[in-house]
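Take a look at this one; I'll ask things after.
All protein chains but one are shown at their positions in the complex.
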Amino acid sequence: MLIKCPWCGDRALQEFSYQGDATVARPPEPADPADANWDDEWYQFVYLRDDPKGWHDEVWHHIQGCRKHFKARRHTVTHVIADTAPMSEELKGGDK
Amino acid sequence: MKKYSVFSLARNALDYHENWTEAWRSPEPKPEYDVIIVGGGGHGLATAYYLAKEHGITNVAVIEKGWLGGGNVARNTTIVRSNYQLEGNAFFYEKGMDLWRSMSQDLNYNVMFSSRGVINLAHNDAQVDAFQRRGNTMRLNGIDAEWLTVAEIKKRAPLLNTENMRYPVYGGLCQPKGGTARHDAVAWGYARAADDRGVDMIQNCEVTGMRIENGKILGVETTKGFIGAKKVGVAVAGHSSQVFQMAGMRLPMETHVLQAMVSEPIKPALDTVITSGAAHCYISQSDKGEMVFGGDIDFYNSYAQRGNYPIIEHVVTAMCELFPAFSRLRLMRTWGGVMDMSMDGTPIIDKTPIDSLYINAGWCYGGFKATPASGWCFAHTIAQDQPHDLNSAFRLNRFETGHTLDEKGVGSTPNMH
Amino acid sequence: MVEMTERVSALAAIYETGTFGNDVDGGPSVTLHERRPLSIVHIAGNSDDQAFAGGVGKACGCALPIEPGTIATAGELSLIWLAPTRWLAVSPDQGPGILEAALRDACGESGAIIDVSHGRTVIRLSGAHARMVMMKGAPLDFHKSSFTPGRAAQSAISQCGTLITCPAEDTFDVYVFRGFGQHMWEWLTDAAGEFGYKVENPVS
Partner (left out) sequence: MSRSYRTAEGGRIDRSKPLSFTFDDVRYTGFQGDTLASALLANGVKLIARSFKYHRPRGIMSAGPEEPCGMVQLREGARTEPNIRATQVELFDGLVASSQNRWPSVKWDVNSINNLFNRMLPAGFYYKTFMWPKAMWMTYEEVIRHAAGMGRSADQPDPDRYEHMHAYCDVLVAGGGPAGLMAAKSAADSGARVILVDENPELGGYLRGRNQKVGAKSAMDWVASVHVELEAMENVTILSRTTVASYYDHNMLVLNEHTGDHLPTADGWTPRQRNWKVWAKQVVLATGSIERPLVFGNNDVPGVMLTNAIQAYANQYGVTPGRNAVVFTNNDSAYEAVLDMHDAGMRIAAVVDNRTIETAATKPVRERGIPVFHNHVVFNVRGNKHGVKGVEIMALNEAGDHVAGSIIKMDCDVVGMSGGWTPTVHLFSQSRGKLRWMEDITTFVPDVSFQQERSAGACKATWGLNSCLKEGAKAGAEAAKAAGFDTAKPVSSPKSSDDGMGEIRAMWRVPQPPHSHLKRFVDFQDDVAASDVELAIREGYTSIEHTKRYTTLGMGTDQGKTSNVNGLAIVSEELDKPIPEVGHTTFRPPYTAVTMGAITGTERGHHFSPTRRSALHEWHKQAGATFVPAGMWMRPQYYQQPGESMWDAIYRETLNVRTKVGMFDVSPLGKIDIQGPDSAEFLNRCYINGFGKLPVGKCRYGVMLREDGMVFDDGTTSRLSENHFMMTTTTAKAGPVLQHLEYLLDVIWPELNVHVVSVTEEWCGMAVAGPNSRELLARCTDADISNEGLPFMGVAEVDICGVPGRIYRISFSGELAYEVGVSSDWGPHVWSTLMEKGQDLGVAPYGTEAMSIMRIEKGHVVGAELNGRTTADDLGFGGMTSTKKAFIGQRSITKPAFLETDRKQLTGLKSVDGKTKIPRGAQIVADPKGRIPMEQLGEVTANCYSPNLKEFIGLAIVKGARDRKGDRLWAFSPLTKECCEVELCSPHMYDPEGERLRG
């Protein structure tokens, strides 16, 4: 694969480290620590990821390059990458 | 079923083998079954076989979207062992070893299970410690394990490099009864034996939906139409996330691609199975002569049965470090399979929150060896509607309660398991 | 006082000048030397922050290069882009802590200034086949039309993270962590062997 780091441009796969699902958000601290939902929310955050057969928004780390994390929208069957973007921006493209 | 033996082979030779019959039928699906097993891989087929054999449930269909045994069972490096550290795993895999030992005779199909020993190389002191801990656990659990010195390892694998290398070999943990088996034969043998007991093998039939009413499963939607079932067991390995999504379930699992490869066939040059965690490589020689080897997964989520080059380079490099003479062999073919990597590296065999729907998943890249035990336990779980003692640690809710079984100790990073 | 203490290079034990490798017609076509001693300072901060960007500019004598993979220079000092919020300032040794202090003085509380002068080994390759040697090592596009003077990129050679710059035509600087210095030197000279190579005395 050739992955476009939003800063460094197209770079070889071996420069990157895969960091998983970009759609999971770390749940904010609950107002009430005794909140029962919180365990479930927490379980979901730690253990449940998007695992689609198709377009997937994910985090990559340009570990052998600029060492920045960024987002990529990649197809899990064809490995086509529709878009990459800094963490703060939205991904476009793909059929998602 | 026509019994296979050297006599039947000789008899048929006289007829130029024109009178053999099909190993399994290809029936059209019935409208309803007592049990439907989704996934015609090793686990699905074994489950169907043991449902029939151990529980007398024969009105069973195995539904396979492609060709039987075309998933991971067709593409794994065939290593069979039970050298686990954690209690929840050990006895399960050892049950598997028992079943492996008599599988050919039980199925009347030679699966070429070859007890040639599996050696884990230790490349530093910490690994010696860790492997000895594991070996001792195995022994105390009643599982065969031996510690081998470098000289003893050299004797079993004369071409192995132990000294002139970046990470020299300090010793190795050997499971003498571990080994390899002919992967395709395992699938075919179970299919033939299950067919013989009345199980329907439905190929080229993809499950596309689950019919669930009032929290109970009634059957599956497929490319050949709806098929009803009293119970449904799913054993689709790399497609677990996909199939359970049809039941509205999210699994603690990610799908990743693992590659394996073979060299050109050569005369016997390696008589045992060598694995090296430090070098990230495991290797054995098939009966046909190829060196069969693999290593790490590709690290990114993938449903493609094909990977990319960096891992191949990495695995081949490790292989040559272990066997510098094999540097002159040639890589003949590489391929990939997609794996259901669970969040703690351990499988799940359990009931689900949906009545009469059962799960068998999360095998990561170690489920081939589990094929018989998995089928046996899954059949029990389905038939009795509760897990057997042997798979009692493989619960679906263990992540919520914190009872994870993390052999590698890397936590909820599936691509590290 | 401190000037008296000589800095020992990571390559000290193996450095040997002379001509090595293949005996090729026309003599060696790659020249290598270690660049030392250097002052190297890692700079981190937000380029939109005037106090920071201005401070760095003032201390270095050139503006922060904002475009990825570029280098700004002022005399003997270069300011190399590493990441959207990171740069490396490199100059011949200015004395312990001098460049770091200048930057910190200029930037005040904004940004992070970290002296890493001793943490890197820098190897310069030049000559007609220097580019080929680089091509053996890193999965970057080293084509003449692409990796031009003034470009920098981070990548990996022989599994070691590297920063590679092109200070001039057919000239490359390879930065690695000091601990990998000797390995990288061995690797690069080995890769240059085919073309014949010359090792010169270290200069900054």
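Note that the chains are named A, B and C in the order they appear, and that numbering of residues resets to 1 at the start of each chain.
Simple rule for what comes next: contacts are C-beta pairs under 8 Å (C-beta built on N, C-alpha and C of every residue); 3 or more make two chains touch, one makes a residue touch a chain.
These figures come from a predicted structure and were not determined experimentally.
Enquirer: Looking at the whole complex, which visible chains does the left-out chain touch?
Expert: Across the whole assembly, the hidden chain touches A, B, C.
Enquirer: Tell me which of C:Gly54, C:Pro96 or C:Pro167 is the one touching the absent chain.
Expert: Within the whole complex, the residue contacting the unshown chain is C:Pro96.
Enquirer: For a quick check of understanding: of B:Thr58, B:Asn141, B:Gln245 or B:Ser392, which residue touches the chain that isn't displayed?
Expert: The single option touching the absent chain is B:Asn141.
Enquirer: For chain B, which residues touch the unseen chain?
Expert: 4-6, 8-10, 13-14, 16-18, 20-26, 66-68, 70, 74, 87, 91, 102, 104-105, 108-110, 112-116, 123-126, 128-137, 139-142, 145-147, 158-159, 161, 164-167, 182, 184-185, 188-189, 203, 263-269, 279, 285, 287-289, 306, 308-309, 312-313, 316-321, 324-335, 400-404, 406, 408-412
Enquirer: Residues of chain A in contact with the chain that isn't shown?
Expert: Chain A touches the missing chain through residues 1-2, 10, 12-13, 17, 19, 26, 29, 38-39, 42, 45-46, 59, 61, 63, 67-69, 78-79, 81, 87-88.
Enquirer: Provide the residue numbers of chain C that touch the chain removed from this figure.
Expert: 1-2, 4-10, 12-13, 21-22, 37, 42, 44-45, 85-86, 96-97, 109, 111-112, 114-120, 135-143, 145-146, 158-160, 177-184, 186-187, 190-191, 193-194
Operating definition for what follows: only the chains that are shown with their structure count from here on.
Enquirer: Hey, how far is the Cα centre of chain A from the one of chain B, in Å?
Expert: 30
Enquirer: Once you find the CA centre of chain B and the CA centre of chain C, what distance in Å lies between them?
Expert: Their C-alpha centroids are separated by 49 Å.
Enquirer: At least two partner chains per residue is the criterion; list those residues in chain A.
Expert: In chain A, the residues touching two or more other chains are 14.
Enquirer: At least two partner chains per residue is the criterion; list those residues in chain C.
Expert: In chain C, no residue touches two or more other chains.
Enquirer: Once bound in the complex, which stretches of chain B touch chain A?
Expert: Those in contact with chain A are residues 239, 241-242, 250-255, 299-304, 308-310, 343, 399-400, 412-415.
Enquirer: What does chain A use to touch chain B in their complex?
Expert: Listed in rising order, the residues are 1, 13-14, 17-18, 20, 39-40, 43-44, 46-49, 51-53, 56, 58, 74, 76-79.
Enquirer: Once bound in the complex, which stretches of chain C touch chain A?
Expert: Interface residues on the chain C side: 68-69, 82-84, 86, 139-140, 153-156, 161.
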